[in-house]
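First comes the structure, then the notes that go with it.
Note that this complex is displayed minus one protein chain, with the remaining chains in position.
What follows is subunit A.
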Amino acid sequence: MGTVGTGTVPGQGLTWSLRGRGPDDVPVPADEGPPGGLPARQATGRGVRVCVVDSGVELDHPLVGPVESSWVVVKDPESGAVTVEPTDTGDTCGHGTACAGIIRRTAPDCEIHSVRVLGERFSGTGEVLMAGLRWAVEQRFDVVNLSLSTTRARFAPELHGLADRAYFGRTVIVASAHNTPVESYPWRFASVISVGSHQEDDELHLYNPQPPVEFFGPGQNVSVPWLGGRTIRTTGNSFATPYVAGLCARVLSGHPRMTAFQLKNALYLSAANVHADPRPSTAAGDTRDDSEN
C-alpha cells in the first residue's frame, strides 16, 4: 500500500503539530474582563443552552418555566433503529423535571431543552441513553445535565469518546456519580464535570481533592419541582448535579468564550473549600535574612 493521505493541510483537519504557522495564525479571541475593572454583571444564564438528558421535563411547571424544546429517544422494537423525535409527552417520572427546576433556580435566564431517554421500554436503556447523549452533543448545547450513568462496561469506550468530543466541542457534560459504590459511566471520565452530594444545607459547591468525583453539590433533602406542578423533597447525587450544571450556565453567560477546562477551573476557584493560603517558603525561595550564618 502507498501512503495514506488524509488530506490534512495547515489550517484544516487534524492538527498534530503546528508547522509552517506561528502564533498570529492561530489567534484565540478570549473573553474581556469587566469594563473599567468594575465587578462583573450578574450572570443569570442568559443566552446559555442547557439540555437535560433524563425522564423528560414537565411542560408548564411554574418552577421550571419555559422548556425551549422537548425530544424523546425511541427504539423501534422490531428494527432496533434508534431515533430522536420531538415530543410533548412531558415527564414519565418527575426526575427530569426536578433536575430542570434546580437548573432554573440556579441560572434563571438560561434556555432549557429536554431529551427523554427513560420511560419507554426497560430493555435497551443503555443504547437509548447513548443515543440521547450523542444527540445532545451533536446539537452543540453549551451544558448537558446527565443525572444518570450506565454500569454496562460495553458502553464505556463509546461514552469516553463522546465525552472527549463534547469537551473539545465546548459542550460541557455535567454528570452524576452513581449513588452506590459501583463502576458506572460517564462520570468517571476526566472530560466531564462529575458531581456527588454533600450534606450541607447551604447552596454551595465543593471541590473534591480526591477525585474521580470532582465536585460536590447540595443533594440532601433538596426541594424540587415534581409532576403535577408541585414540589417534593428528595435526596441523591442526581440533584447535586443540576446545581453544578446551573452554575456552569451562569459562568458561561458571563464568559461565553470559556472552554471546558476554564469552566472547570472557575468551579474549582469558586468552591467553598478552596482557599488561597500564603505560599510556604521553600529552600529555593527562602528569603529570610540568614547572613549571620
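As a working rule, a residue touches a chain if its C-beta (ideal position, glycine included) is under 8 Å from a C-beta of that chain, and two chains touch if they have at least 3 such contacts; residues count from 1.
Here is the rule we use: contacts and distances are computed from a predicted model.
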item: Per UniProt record, name of the chain withheld from view ["ATP-binding cassette domain-containing protein", "Cytochrome C", "Acyl carrier protein" or "GAF domain-containing protein"]; value: "GAF domain-containing protein"
item: Residue in contact with the excluded chain [from A:42, A:151 or A:270]; value: A:151
item: Sole residue of A:44, A:69, A:125 or A:208 that reaches the chain not shown, by the stated touch rule; value: A:125
item: Residues from subunit A at the interface with the omitted partner, ascending; value: 55, 92-95, 118-123, 125, 148-153, 178-180, 182, 184, 197, 199, 219-221, 226-236, 238
